[in-house]
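Here the complex is missing a single protein chain, while all its other protein chains stay put.
Chain nomenclature is as follows: A, B and C, assigned in order of appearance, with residue numbering initiated at 1 for each chain independently.
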Amino acid sequence: MHFDLSTEQRDLQASVRAFLAKESPTEAARELPETEQGYDPALWSRMADDLGLHALAVPEEHGGIGASFVELVVVLEEMGRQLVPSPFFSSAVLATRALLRSGDVDAMSRLLPGLAEGTTIGTLALTEDDGSWDLDAVRLAAEPDGNGWALTGAKAFVPDGQSAGLVLVVARSAAGLCLFAVDGDAPGLSRSALPVLDGTRRLARLEFDRTPAVLVGADGAAGPGLRRALEDAAVALGAEQIGAAQRCLDMAVGYAGTRVAFGRPIGSFQAIKHKCADMVLDIESGRSAVWQAAWSVSVDGNDVPLAAAAVQAHCSEAYVRAAQQNIQIHGGIGFTWEHDAHLYLKRALSSRELLGAPDQHLLRIADQMGL
Amino acid sequence: MHFDLSTEQRDLQASVRAFLAKESPTEAARELPETEQGYDPALWSRMADDLGLHALAVPEEHGGIGASFVELVVVLEEMGRQLVPSPFFSSAVLATRALLRSGDVDAMSRLLPGLAEGTTIGTLALTEDDGSWDLDAVRLAAEPDGNGWALTGAKAFVPDGQSAGLVLVVARSAAGLCLFAVDGDAPGLSRSALPVLDGTRRLARLEFDRTPAVLVGADGAAGPGLRRALEDAAVALGAEQIGAAQRCLDMAVGYAGTRVAFGRPIGSFQAIKHKCADMVLDIESGRSAVWQAAWSVSVDGNDVPLAAAAVQAHCSEAYVRAAQQNIQIHGGIGFTWEHDAHLYLKRALSSRELLGAPDQHLLRIADQMGL
Amino acid sequence: MDLTYPPEAEEFRERVQRFLADSLPEGWTGLGALPPDDQAEFQRNWRQRLLDNELLGVTVPAEYGGAGLTLVEQAVLTEEFVRVGVSVLPHPNDNFGFNLLVPTLLQYGTEKQKAFFLPRTLSGEIRWAQGYSEPDAGSDLFNLRTRATVSGGDLVINGQKIWQTAGLTANWLFTMVRTDPGAERAKGLSFVLVPLDQPGVELRGIRNITGVTELAEVFLTDAVTSLDNVLGGLGNGARVALTLLGFERGISGVANAEAFAIELRRLVQLAHARGRSADRDIRLRIAHCQVKVHTLRCVALRALSAGLRGGPPGPESSLTKALTAEYHQLVTELAVEVLGMAALAPTGPGAYDTLKAQPLGLDSASSAAWVEDYLNARSRTIYGGSSEIQRNTIAEQILGMPREPRPAAAR
Partner (left out) sequence: MDLTYPPEAEEFRERVQRFLADSLPEGWTGLGALPPDDQAEFQRNWRQRLLDNELLGVTVPAEYGGAGLTLVEQAVLTEEFVRVGVSVLPHPNDNFGFNLLVPTLLQYGTEKQKAFFLPRTLSGEIRWAQGYSEPDAGSDLFNLRTRATVSGGDLVINGQKIWQTAGLTANWLFTMVRTDPGAERAKGLSFVLVPLDQPGVELRGIRNITGVTELAEVFLTDAVTSLDNVLGGLGNGARVALTLLGFERGISGVANAEAFAIELRRLVQLAHARGRSADRDIRLRIAHCQVKVHTLRCVALRALSAGLRGGPPGPESSLTKALTAEYHQLVTELAVEVLGMAALAPTGPGAYDTLKAQPLGLDSASSAAWVEDYLNARSRTIYGGSSEIQRNTIAEQILGMPREPRPAAAR
C-alpha cells in the first residue's frame, strides 16, 4: 500500500509545473482567449514533443508512452493550477479515452497515434442543444450510407469543437448508441464557435447534414465504452479542478498574509483563516478522492462508477467554493478584470457543468445506493 | 404605518415576561416533564385568571378579551423564550383557532368560553400514524350515528392529547373533511401518551372506536377553515420559535462574554462573533416576518398563506440553528443534561416538525409561485 | 402594529400611477424589455420627465427645488416604479447623489451648502461619486492616507481613492480625508466635497469581473476644494461618514425586495423553460429564495417604519446589507445552476444594472444577464462593508460582544 505519488510521479509533477509556470503564465489564460485559435499552437507542440504529455497514458502499441492513468491525472492537476488554455482535455482525455474504451483496435491504431503525437486535436461531441450529458438524451441520427455512415443533426457545447481535426460523435442509429469518427473538415459539417463565459475552454456548435462518418466499435454498442470513458474523464477533470482550487487557496493565503487591516494581516482573523481552512478540507478530500479514483481506473477497479461520480460531485463544488472565497478574501481587487481571481471562477463554473452538473453525478450515486 | 409593537403591546410583553421568569423558571421545563401531568395546573390557572392569556385573542362575545392576533403572538414569543411546558399552544392556539375559523357560531358559543377561561384544555387531533400535516392525508372515518356522529380510527402525535378535555378531531365523512368536537373522556376513546424527545410538548396517540362526536361546521366543509386555522397556528408557532431562538442567542452571547480562552473572552473571536451575528440575522428576519404575518392575520390579509408558510419555513430552521450553535458556543458544558441548552434544542426539533416540516411549507410556497 | 401606508401616501400612489400611465408608451413592459441600444436614451428622457414632474429626489425640500415629500412617499413611488420597470434614479450617478449624499447634506449641511448642491444635484449638473475606500483601506474604513491641508480658504488634497462606481461619469466626489495628521485613525478626518473637473484630479477606469469599466480610481495631486465644502465641520468626518453608510444600507430595502420578487418570477420562468420546475430540490430552493425575499421585505418595512418616526439609521442597517448581499449571491447561483450548460455560452441581452436585480421586462431566457448577475453579485459581499465587517458590527454594536483585543506591539 502506497497511497501517494511515487518518486517518478513527483518528478513528473515538478517538471510539468516548472514548464507551465514558465511557458504558460496566467497572462496566457487572459490573452489567448482573445486570439482566434484560443490556444498557443507552439506550446501545444512543445507539450507533445518535449514532454510527451499527449502520449503519456496512451499504450505503446498505439504510439503512446504507456504510463498509467495516474500520470495523466498528475499532469491535469498542473494544467488546472496554471489555467492553461488548451484543447488538451478535449484531445488527450475526451477523445483519447473514448477511443481507448471503444474496444475498436482498428480505430485505435488509426487514430490514437495522431492524438498521442499532438498532430491531431481530437474532441468528443456528445451534448446537444439541451446541454445534457446523459447518453440517453442523445438524438443525433446516424444512417448507413453506402459503405459508411452519414450523420444528421446538431451537437452543442462541444469543447474545442471549432479547432478539432477529429470529432468523435455520439449518435443514434437504428441499433442504438454509436460512436463515430468525423473529420473536422468533413463535408456537411458546419461549425460555429459559441460565445463563452470561460475563455480558456472554447465551445462550439456543430451541425451535421448527411456528414460522412466512420463507425468506431460495433453498431449500437457504444454505450458501455462511452460510460467508462466519461468516468475516466470525470476523474481527469477532478484533477484539473483540484489543481485550480489549490491555486485559489494559494492566492488567498498569500494575499491574506500580506494585506493589513486594523493593524494586523487579515490572515490572522478567524473569519479569513477559517475560510482558508475550509478550502483545505475541500481540497485535501478532493485530491485524495482523485488519486484513489485514478488508481482505480488504472487497475480497472469495480468501484470506478462510484469513485468517478464522487470525484465530480465533490471537486466541482470544491473548486467553485474555492474560487468564490478567493475573490471574497481579496476584496475589491479580487473583483477586477486585471486580477486573475475571476479567471479561476469562470473556469470553475465551466468545469462544474462539463460532464454533467453535480446533481447528475449524485443521482447516479443514489441509483447505485438502491435509492 | 407603525411596524412595531404598540406601547400597550410592549406593556403586555413586559408583564408576561416578568410573570413567566418568576413563575416558570427553566427548571420547570426540566422538572415538569417528569411529572404525570407534564405541566403546572396552578400556573395554568394563574395564566388564565391573573393574566387572561387564554382569553386574549378570543372575541368578547365568546367569553374572551377580544384583543388582536398580534397580542397572542406577543405572548407566545415569551412562552417560547421561557420554554414554558404547558398545553397553551394546543388549547389557546390550535383548538381555539380551529373553532374560530370553523364558522360554526353555535360551537364557538358552546366551546370557546371554557377554553378562554382555561377551565377546558383543548387540542386539535389532525396527524395520523404517518405524521403528515397535510389535510389530504386524513383518513380517520366519521359516520353518522343516530343524531350525531361516530369516529373510528387513530390519531397520532396529538399535542397534549392525553390531558385535553376537548379534542377537536379532523376526520373524513362521505361528504369530505369534517371537524368534530370529542370529549376527552368519551366512550370508545383510548389515549396513550407517547415517549417524547421534547418533554415540554406532550404527544399522545388516540384510538377511536365508534366514539361519539359532535360535528363542528358543515359536513364535509371543514377544509378551508382548517387551512386558515393552521396558517394562524403557523404564525403563532413562529413567535414561539423566535422567542426561544432569542433566548439561545442571549445565552450564547452571555457565555461568550465571560468564558476566557487564550487570554481573551471567547466572544472576542470572530468564529464565535460571526456565529452570533448569524443568529441575529436569522432572528431579526424571523421576528419581522412573524409580526408582519400576525398583523396580516389580524386584518385578514390576502397574503396570509404566503406569510404563514414563510414564517414556518424560516423560523423552524432559524430556531434549530440557534439551538445548535448555542451548544457549540458553550462547548462541553452545553452538551450536559444539567445545562438548559439541550432543552432548547429538543424543543427546536419538535417545533420544526409541528404543523409540518419546512419542506412542506416551501412546497406550498412553490405552488403559489406557479412552480 | 399597522402596516398600511397612511391615506396621504395612498393618494400619492394614485398620482404616481396616473403619472406612469400618462408617461409610458403603449405596451410598455419594463425597461428590461427595451433593446439595449435604446436604454440610454430612454433613461435621459425619463430623468427629464421626472424632473419636470417633481418626481426626482422627492424628499429634497421644496426650498431647494425638490418636492419636499416624506420617506413614506418616496417608498410608495419606488414601489410603483419598480413594479412597472422604470428607474427612480435614471442616471448612474443619481444613486450616490440622492441615496447617500442628499440625506447627509440635509443632516449636516450648512444653509449655503444645501442651497448650492441640492438644486444642482437635482438638475444633474452635479453628478456624484463616493470616495470611501483607498488602496490600503477597504474594510478598515478609517485607516486613511489621503491628506488635506488648509491653505487660505481652500483644502489642498493629496492621495488616492478607489472603487468609485460610475466614477467616470461623475464630476464631484464626496470623500473623507485626513485633515489632522497627528490624530489617530477616526479622529482628525473630515468629510469633503471635491470637484473632479480640475487639474489636480485624475480619474482612471477599472474593469470589473465582467470586463465592464464600471469602476474608477481617483488620484488627487494638490487637488483643491473650498473649505466651504467641508460637511459637518473639520475633524467630524468619521461621524458624518458613519451616518451616510447607515443611509446607504437602510433606505433601499423595500425597493430591493420588490425588485427581487420580479427577478424571482423571471427565475420561475427560467426553471419552466429549462425543464427543472418539477424537480423537488429546485422547487424547494426557489421557494426558499421567496422566503428570503419575503423576510427581507419585512425587515426593510420595519426599518422604513422606524425611519418614518425619525432618527438616524443605526447598526440595524448592517442586517439589511448582509441579508441583501448574501441573498443576491444565493439566487444568482441558483439561476446559473438552473441554466446548466447554457450558462457556459451566454446569449441574449446582458445586465442593465450591476448593483441590483434587473428591471422588469428582461427576457428570462437571457443567459447573459443571469451570468453577469451571478458575477456581479460576487462584489455585493465586499463593497460598502464586507459581510465579515457587517457581522463584526452586528456582534459588537447590536449584541455588545467584546471587540478584538488590540494587538500587542510586535516582539
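To be clear about the criterion, a residue touches a chain if its C-beta (ideal position, glycine included) is under 8 Å from a C-beta of that chain, and two chains touch if they have at least 3 such contacts.
Just so you know, these numbers come straight off a predicted model, no measurement behind them.
Novice: Name every shown chain in contact with the chain that has been left out of the document.
Specialist: So, spelled out: the chain left out of view touches A, B, C.
Novice: One chain isn't shown here. Among A:W295, A:Y319 or A:Y344, which residue touches it?
Specialist: Looking across A:W295, A:Y319 or A:Y344, the contact with the absent chain belongs to A:W295.
Novice: When the complex is taken as a whole, what residues of subunit A touch the one chain not shown?
Specialist: Output for subunit A: 1-6, 9, 68, 70, 249, 253, 256-257, 264-265, 267-268, 270, 272-274, 276-278, 280-281, 284-286, 288-289, 291-292, 294-296, 298, 306-307, 309-310, 313-314, 359, 362-363, 365-366, 369-371.
Novice: Applying the definition given at the start, please give the residues of subunit B touching the unseen chain.
Specialist: Those residues of subunit B that touch the unshown chain are 127, 130-132, 156-157, 194-198, 201, 203, 260-264, 266, 269, 271-272, 324, 327-328, 331-332, 334-338, 342, 345, 349-350, 353, 357, 359.
Novice: Suppose we count only contacts with the excluded chain; which residues of subunit C make the list?
Specialist: 279-281, 284, 405-409
The rule is short, and it goes like this: only the chains that are shown with their structure count from here on.
Novice: Which chain pair is joined by more contacting C-beta pairs, B-C or A-C?
Specialist: B-C
Novice: Using mean CA coordinates as chain centres, what's the subunit B-subunit C distance in Å?
Specialist: So the centroids are 40 Å from each other.
Novice: Of all the residues in subunit B, which ones touch at least 2 other chains?
Specialist: Where subunit B meets two or more other chains at a single residue, that happens at 270, 274.
Novice: Among all residues of subunit C, which ones touch two or more of the remaining chains?
Specialist: If we look for residues of subunit C contacting two or more partner chains, we find 388, 391, 404.
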